[in-house]
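Read through the structure below, which is laid out as structure tokens, and then see the notes.
Of the protein chains in this complex, one is absent; all others appear in place.
Right, subunit A next:
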């Protein structure tokens, strides 16, 4: 089926997120307005106005009532999904790079960039059930990463926080005490900055994508390297199908290095890999520019990609896809 081209953002896409039911799709871009779409037909439902900088990341609560967004304007905001009203604003001293709700939506992990004298940090905030009770205090602040932390997510049962970023090291922290529990070793780990991290549905494993032109699959508990997916482009985004053992990698030549001669040079297609055999299966072309964001619908029957070109492309899989034999 032809992909649905979703035009609404004026600047490169940065992040995509489906809600749990898979009927809504939230998109973040370098323009200042996160947008919500119908995940089925790509119709735009509404926007969340209030940020004053590029929006890097978002997450939506399990019941799809609240949205959290992290922005380069040094704030993280809580929104009502339905009305688009701002409920609360966390203020920081540096841009917020990633946000993630915990299981139960009572905590949120936020990463902040190094900025001026401030070093990068991972901060945990308590999210009050009633927005009126919300306060800005951090439950926990973790430091130790060199450079930007591109993604931090919750481990199983909110016991751990898993973070990865520019220093190419994946770290697992204890979410109670803030102690560093485990980190990826140099030998197996990525060689260049990690750009993205996607957690499997049961949090048993996760995939990281890196500028070293590879993606790696890790065991969440032991941080054991399970698989490596080699590719020929820097990886900006990764996603895993919840239905089939597939991994999707997106990326491409850095936007500043894109030649004007031939779009094939950039490798801007989303590549599907067999998760177990680590073999490339097929590619989905379309973006004119690197892919910055990827997300799978929780039902596994569609996925979308967001590119440097400012478009979101929504693909519903054809029947053939589900019967691919490698």
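Operating definition for what follows: a residue touches a chain if its C-beta (ideal position, glycine included) is under 8 Å from a C-beta of that chain, and two chains touch if they have at least 3 such contacts; residues count from 1.
Keep this in mind: contacts and distances are computed from a predicted model.
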Protein name, per the UniProt record, of whichever chain is missing from view ("Eukaryotic translation initiation factor 3 subunit B", "DNA primase", "Nucleoporin SEH1" or "Trafficking protein particle complex subunit"): "Eukaryotic translation initiation factor 3 subunit B"
Given A:54, A:226 or A:244, the one touching the chain that is not displayed: A:226
Selected from A:103, A:181, A:225 or A:243 as touching the chain missing from the view: A:103
Contact footprint on subunit A, counting only the chain that is left out: 62, 102-104, 106, 156-158, 202, 204-205, 219, 226, 230, 232-233, 245, 253, 257, 262, 264-265, 267, 275-277, 326
